[in-house]
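Every protein chain but one is kept in place in this view of the complex.
When the chains are written out, they are named A, B and C in that same order, and each has its own residue count from 1.
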């Protein structure tokens, strides 16, 4: 296994490879295999991208067929048959059943770019500058999305002031519920020193922020306040959406009707890049043609695989499996917290995004290391990286899931859980 | 041909599809074919992405083999064999022969994201906030890169002030040469109200800005001034690099030694998304692990196709062809300007980025329309979109190039050239 | 009475003269006389400047003597005898008895300029950018102080974004107490998206903001939080200080020990301009000579009158009178609220800053108009100008105070109090 070329020629900025010191050669559903033939169970799924596993056979077959037919791999925002197929299928499977008439906007294929587009549109629609974002929120790395991201470890790298964002505590942070009401009250008051915002940008489950789960009640209240003050509700569903929590959108059934929904990660199905916002038509009408462009916004391979991925949402089979496996994960984590943890340990999550907050970043990193050695890939998140977040492919086999949880238990024990 | 799904379900922001009202079904080298079977010669190459044509057979074969072997399509910044192969090959073909020891940094796969990363790194390295960018420069759509982009049609969509950029006239703009010297003089003066910048961000040929070609002398002077004031030289080679001007980097042989080079577009070879900066090691050392992240920064398909694309640079065959075809393009455009144009018409370019500045945006759009009807795809750029930019695949066959130039002549004549 | 020259030649920005449509010719203690000889009782005292009344005989005599001796009227920050006398007397009467070793800084003679200086010093001392200010706070009109001012009617005139201020609700605003604790909690959290502030800038009684009175407990808590997060406590005592609330500083006896205290208005005694900050030595040491300059910072007439004004604070006579008259004012207002008001009417205040919040800006303006006609000058403040603030000279005679309160009752009744 030769990692020298990376050490010699790749930037110091590289990160995950330091926690996973091997060279991966192939991957299949919830397994990755390194070039020495060692197998790993993947509880990280490419940071929540590979909801349908690595190298899903149906998608692979569709991509190969697309390539062999000389499909248009790169199209900017011209019309292609691959794109049309994706758009029609997305409407049929996702939007129409929910009675949604949101319009699909494609942009540079990163979640960060989609957040940037959403904020531009919200600011243009309202003619306002500031956007409300929440503590522990994660929305990306470019200056517009980074301004909305809370984590100081990322923010300090901007090198310039990050402005035009009002920060409120998320529901689960100290003072979260009261702060929303106090902010609302202040906006009624012309001597508050505050101007009404363009949008409230919120995740229903803060994934990178530590798997903080908002209640439906609070989210609805955010929506009410937003609309009361003439602001848009923008839901960043990049990591929690596309089936992760047991329904296509993470907010299905909550009574939310976001003005803009931001999707990326799992949308391409195969790990191929794509990003999309869903814009309510009255909002979308504020765009002029070409107002937000991007070279790689028309990706034929991503459209092709992403279209196949939508087959998972034509019936409830995958989603009910997600809910069931999510319960398995949660109950196993609770048991581990009880048997190996102390009073700080906490289990949180929805669907197949479940987390064990160990309250101790050093411990979590040690667990990650022990797990890696045993053949399990997990990624810590949250404050000081103290939260072990489990986001395996939604398609993981029950026995692989169980095996992974066993490895996690061993790693926890080895790392010095009680 | 059914464009209804686009009109119903896609955002108003869509742009190019309005100029090319058809649905493309397949593509091969310099041709695209719509679903009615009509063929188009592609003088736009996906906005300068498809330097090696659509569906290059060698790349296609490599991608299919990669898929069939269950290669790791999505890897964040973990090590994979596909990524290692790319890195080693890039070093061998591009860096080593030039004696360069720059480090490769991968990020969210858009040029905009790479510019954002470059600016973060420049600001961190120098501890300074402001960046010099030039009139007519184009660097992307996210707030950090948009602040450096000059075009007001894009800037107005930010919805917030775009700060921390000092704007100087590009060499070819009025006062360009003097302004650089006046700025240099002002930086020596503690009562100038100016602080030294973190970087000079420059394109050697401003592609979107209207195919404005900087001289080697001016670029070297920019580098001298940058280093004299303790700033970095950052070359945005996203559109002009990777062979477009007749050499791998657009600045090869000019005596430039940029601190950071920004690449994207053609780097993936096949139109698949990838972006990379090349950071001088002393600069790169300012990064901390994970300081700039991004979900889609590890793209196996792009690494695979991009590695194959590098085969074009192991000898001078493609580059000498580019120079020869570039001359054909330039001389034909000059002839057209002479026979069909007026005194405003001007031909500019380097290698296979050649342009006809008609001085008239309405005319240029009409030419684009007439060309489309005749089966030729071109894209106007520059102020008011008055510049017809020709950027066919570098691999276009001589006879297809000639045929395309004939179609252009017809379109110009039909649109009312003299 | 000829107001034509004002209408012809003075800017549209003029304000108070529209509410008091006459031309004042002379003034003495709590009376002003217009050029038609009509007398007015002054419950406004030049917006809280004339704590010692108009044309105090002792100050007037001292100024005339100073002028006749060719005293140095304008000295920048050179040493003069008049300035030394002021400094020594201020130390002897105010600082020494309180065991304070704060240093006196003089600047351009406006409260706004003093706030600007205080914020510069706080930012330099801490190396931080943001300053916490409170809803309904008023701190001035120049861009630095205006950023801290809450009132949107003033802020909208900046014409540029007002940045670098974090806004928290004042104690008396909805959510006030909780918000301080939530902010404190967030600052402990590296994923809050917040950085620690340079200072907390607070008024103990928000005068322009509507006579909102903070409790000692809350102010002490602000001080604790400030110091806990490494920020300075800056008290803006411009309107509430210098005897107005019954003690020299408005926070005397509260257990506060501000790092910077901002004074202006009443400090010159006679209505002549002066502004001063009191800087704790460890903080003051961060200044370099000449770091904050200003042409009119050395005013001999203001030093002379201001020195005489300090004679009022060598014993408790004036302060005990202030407390007694303040009680008369408060109890009379309460009676008026009970007899003439509705459930929205509220009486608030400390010492001789007492206010009747009518909850109705139109009513308050009508009361002002009726009062003016009857020979009483009052100024509404607070949200929509609905709060009638009474700030007569501290030296007002008991019978004039009573007469003024009678006139107020008549005006309230005439304006349609119940």
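Basically, a residue touches a chain if its C-beta (ideal position, glycine included) is under 8 Å from a C-beta of that chain, and two chains touch if they have at least 3 such contacts.
The shown structure was predicted, so the numbers you read here are calculated from the model rather than taken from an experiment.
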Options C:144, C:209 or C:326, residue touching the unrepresented chain: C:144
Identified contact with the non-displayed chain, of B:271, B:298 or B:382: B:382
Hidden partner chain, touching residue among B:61, B:178, B:217 or B:285: B:178
Chain not shown, touching residues in chain C: 2-3, 5-6, 8-18, 20, 22-28, 32, 35, 46-50, 54-55, 60, 63-64, 67-81, 83-84, 87-88, 90-91, 95, 103-113, 116-117, 119-120, 122-124, 129, 141-145, 147, 153-154, 157-161, 163-164, 198, 264-265, 270-273, 277, 279, 284-285, 287-296, 299, 301
For chain B, the residues touching the chain missing from this view: 129, 133, 135-137, 149-153, 155, 161, 163, 165, 167, 169, 173-175, 178-179, 181-182, 185-186, 189-195, 209-210, 382-384
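One rule holds for everything that comes next: only the chains that are shown with their structure count from here on.
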Contact pairs, highest-scoring chain pair: A-B
Centroid comparison with chain B (C-alpha atoms), farthest chain: C
Separation of chain B from chain C, taking each centre as the mean of its C-alpha atoms, in whole Å: 59
Chain centre separation (chain A, chain C; CA means) in Å: 51
Chain A-chain B separation of Cα centroids, rounded to whole Å: 30
Where chain A touches two or more other chains, by residue: 129, 161, 163-164
